[in-house]
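Excluded from the complex is one protein chain; the other protein chains are retained at their positions.
Naming follows writing order (A, B and C), and every chain is counted from residue 1.
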């Protein structure tokens, strides 16, 4: 890969990103939670449910980049405070998106992991700003981005001094319309041979269909991913966004059980 | 899916395609062999090697659709006769491509499974002709084809009276250039929910890189595929085509061992 | 372009393809007619209408490659005989698709130009067969094909001894869904700098929308194309296929008038 210095695999040492007591890149990490923080009750109940089911961290959006200005844009600071309460209730560290370089400093007060969404993958000002923060960064692959461009965006963050970047494959845009995007699982072994950074997989946004998430979560484990991030809500039918790709807590619990079994098998059998 | 009748999943009964003693759709089938039949020695030695490693069928091209008219086009009938000898030596059934509707009848004398390549997926004359043959058909997904179009091509074959269609995901064309194509593993659970037909995965053509094949073969197992088809050659460096994506027999043996372990685990743990 | 020999531009001499009295590659050629030959009345009335409006050749499908086996597949020989009558009525040469290598010989009795459709662009058996015929060939670009692959398919035809290949840009498949495909007008000057073959543009299939055809036809003229091929029907609303992209005779007449004006201006102003 041209131009990569810091993100390149050298000598076999892989980065492990510490997030409270979770170590991303060691074992298999499951991040789960609602698409958007809509209310305290929804968020905390979902957080408790995913905690019980075995999640290691809570995801949830307070700032939502939406295609239309008239779609629900998230609760902002109020949403972050709800996430904070959910953390107090469950102990789960918080993964939440930041969308503006001006917000990085104060959002970091509430977030344990700063998520850079697919639409902002090449928002270089934002990358530099999270590169200057102390928080780990979850860098989603842009829906039109090559693996090379994606690693260069990680390089922007690393180059500012933040060594804690987690890559997240979430599907690329293609002509196929049965799925919302096309999950590119080849990127998992590709990243493993190119870079020392951990990589997790988001089958929710990649497929947009609940029915495909179990199989692709297991495929992510088998492909060598370091984790998955999935949308779970106590009430997917009433979710303000992404309901058709959001798992119920019991669907999620079933997947976690299968993931853990498979990951243990893979660890032993290698 | 619009317009599908025969290919649609109905009542949960899945098609099992018998190929000699192999049953595709029951257990996990491994098909392996050279990109192209180049010589008797290369083909038979490769056939023996993949047989020992655990392959259930031998693949090998006698007719090669090549982008350029000046590239090696395959040995034709001579190649089919070599495949026939390889079958006699190893007992492995033969999977080989047919590219012209005029050839279906006589190629069927040598082939146990007629392969329709990605470039011919919507060659409807050819689909109808293999639909009238007695041989099972391995239908590769076109590199620009949606899942819906692919299933409609299976419908063309089924509609002529041939019930034995095996679908093969081999990657779609996208902007990503690290891999030769983008393997769309979402198509595996998608096909499973839409159709009763078995589906196998071709990680060789999908990725174009030997290094990515092991992880993606395991991901295919975990995603629920019924098999894989991979390129193996006793001497990949000297292969006339696709050398960079062709496994050595020992690389292949290692993958088969891991596939079998994973498939057993998956069968037990569900 | 790798592997090209015969299709490459050498010394500035451009191929002009003679079709009856029409010379494709000299001046600007307009080919028009129904998507599919449905009846004698529809075809002949449309042929007369496009003749009056200024078309130089009549297009019409007797063999239709359709995604579903249950969609109307064309009238076959009966359709070809109708086209023959339309030619007798109007004097317009006939452009019609051939989809099976076994049909090339006898379809050539009725066709003045053999069309290879987008789905068959890499049906190499068919390319070789039309390469051995005496008829000019209209080679549509595959919807997933690079310019390089397309020229290599022309090379297949030229290499069999048929020098009369007309390239046809008809849009490529992308993520954009407002248009049926994405018309790649860059291919027009690209082909002009790479090859001596004439290139025409099909805005009907590229856009799938009547409203976009006038502007893109003019853009094709300005980009340097040698012609356009458009779908026209005396009764688009009742057409069995592609009605939403089919022009009425009066819409077509208006476009031809503008095309001719623009082409004259371009010829003078260079």
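Here is the rule we use: a contact is a pair of C-beta atoms (placed from the backbone, for glycine too) under 8 Å apart; a residue touches a chain by one contact, two chains touch by 3 or more.
Quick caveat: nothing in here was measured; it's all calculated off a predicted structure.
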Hidden partner chain, touching residue among C:62, C:99 or C:221: C:221
Candidates C:179, C:235 or C:248 - the one touching the absent chain: C:179
Of A:10, A:39, A:125 or A:250, the one touching the omitted chain in the full complex: A:125
Missing-partner contacts on chain C, residue numbers: 144, 146-148, 172, 174-179, 182-186, 188-190, 192-193, 206-207, 211-212, 214-216, 218-224, 258, 261-262, 265-266, 269
For chain A, residues in touch with the removed chain: 2-3, 5, 65-71, 99-102, 119-120, 122-126, 142-144, 148-149, 152, 155-156, 159, 173
Contacts of chain B with the absent chain, listed as residue ranges: 173-175, 177
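Convention: only the chains that are shown with their structure count from here on.
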By count of C-beta pairs in contact, the leading pair of chains: A-B
Same-residue or different-residue interface between chain B and chain C, half as cut-off: same
Rounded Å distance between chain A and chain C, as computed from the means of their C-alpha atoms: 48
Whole-Å gap between the CA centroids of chain B and chain C: 34
Multi-partner residues of chain B (each touching 2 or more other chains): 144, 148
